[in-house]
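Reading through the structure tokens given below for one structure.
Removed from the display is one protein chain of the complex; every other protein chain stays in position.
Right after this comes subunit A.
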């Protein structure tokens, strides 16, 4: 993340020490920055100051009425602040005593006990008796939904929950009802939250400083639980989850505020992800088909049987399909298994047509199937956000929080092109509520409007500009608006807002505009064209390589990006080196012979590109592919599996499936291997920002389930290859040697946080994320890899050709 504006510094004295902090911070933030803890109840990072709890009171010396709320007051130059003076301690104690008049004080049975802010503050301020006493008021529990409970007498009405619901989640499902002693948290007309706009994200529970809002299914004490920080495996935003577990079971997910790409916030999938991971229907044992029936067997026996079945099918009669929700290590070894052990070029992702179309469109426009920029840039740089595709509030919920935040706090212009309803979209500057499937048409019409109004400043290095501009004549904005069911004026305004970075008028240069799209979730329309039009808008307005610009594509499965990076693609070896590249093949064959060959020296890797998904299905139907290994990723949030593929599976001789849940694939398999999910294994995943993040094992996989890399390694050993990874870190070290764009990423560095490829060498003190197509000062047209080279050429050896010369417009 980079800040574009220079910040002024001010000098303040806090508790007798002088500190220099950026101007514009609140006193509380300044204290936190320099490491002084100011007690608070209603402060929540990223949310607007509220000032309702009165616990963060500090004293400003030498000023009348010096007690101020530190969360709401800004630092000024020369301010003298005392955080622990007797006056402010007394003020805090008084407020705490008032809170405790009606507070239930049922700490022993409260879920929050042990991590409760009110409890901590009561101890910290030594409030042991209360002069204000009367019989406590009490009310029964209120069930807000099947997930959330509300207990009135514990509530201190700090409004953290309602603020997070309104300002961050953007759904405003709960509010403070009534006033004074009657005040309580609830939904409008007290209906069940499931019938409101609530997304059940559980963030209200997460931010509650006391135990007023609680998880209905949780009944443990925080001190009984061990915590493991890991990454969510249910979408490619890549949220950091704090998995709390005891006695081998995950009990809840908590939040590491200001950590990870999600700053601690999660959506409904992440918050309750453990219910899926610990689902009673998970596959726990291996199965082998005997006389038409799947019979449970020991894992060893199933692996023996699988190896025996696969042995006769080496070569192009074998194919491998891998679901992109697996870790990089698993996917890397899966494609290595196909290419090295089975000698087959047929490696493909088990993805939907829309996901493959988005990848193909990114590759066609930018040369690489990757998002060019980071979602994080909406916090600092983006002037206008164009959101395209099916409901981003369901497809990538945590990203939609940032949109909501940016709209609220940065006044980022929000332009939405979506046929779906989501509360956030009602707050957008322009919401083109189009007919489903008309995204491509609308985006092309926007390009035409931008061209006609002279707002285009195309990326010069991109090829095919003239043809593209000429081909825009075929689009009539009025007709497009008509076809999409939106007004022409709204469409024009959307185009102008996007082209001018949210300003709408005025001379260039404009602030950057970013496109974030969920077209990979679309079920109708020409997804490839729509994604291509989105990329062309970026190229047409020169938003490539700028902080806060570019395009971010959310593709659904948690490791959709990583699957391509590590070579789960028929045309690319690991690191996007073409299969037809002799040098790359030789190098890879040498690496693989060194780290686990079959003892016969260097084997040749298949030199022809493999079968793409549709070709593969046809080949199965024709009978040229006889054996298939599917690393399935069935879970309740997975996309459905292609019907045509399922029908074709009947024609196979051998079908080996590894999966975590019973699925249509499992029903058709000869051998079923149980596989671990994301909380149950170590490894890495790459999210939609290209950020590589570390997964950690929190609990053991159920029964005999193992991480996929272990299963496939056992298979390779049974087929005569001496693979010897003992831990995911060994696989990752080898992976980094094979995937040039991952160089510089190590597990120790990942402990410190996500690393977006390409990474800076570890000596460079920079948190900056490199952007694809970035313009480096003094470097002419630049290149993300070039920037890596400029830092340390020898260290960061680059094998892929640079991005220049790969940017391309595609005429309509």
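The criterion applied here is as follows: a residue touches a chain if its C-beta (ideal position, glycine included) is under 8 Å from a C-beta of that chain, and two chains touch if they have at least 3 such contacts; residues count from 1.
Criterion: contacts and distances are computed from a predicted model.
Student: Name the chain not shown, per its UniProt record: "ABC transporter permease", "Response regulator transcription factor", "Spore germination protein" or "NADH-quinone oxidoreductase subunit I"?
Tutor: "NADH-quinone oxidoreductase subunit I"
Student: Hey, which of A:93, A:216 or A:644 is the one touching the hidden chain?
Tutor: Considering the complete complex, A:216 is the one touching the chain left out.
Student: From the list A:86, A:140 or A:180, which touches the chain that is not on show?
Tutor: Considering the complete complex, A:140 is the one touching the chain left out.
Student: Would you mind spotting which of A:37, A:77 or A:224 touches the chain that isn't drawn?
Tutor: For the chain that is not drawn, the touching residue is A:224.
Student: Extract the touching residues of subunit A with respect to the undisplayed chain.
Tutor: So the residues of subunit A touching the unseen chain are 108-109, 111, 140-141, 143, 149, 151, 214, 216-221, 223-224.
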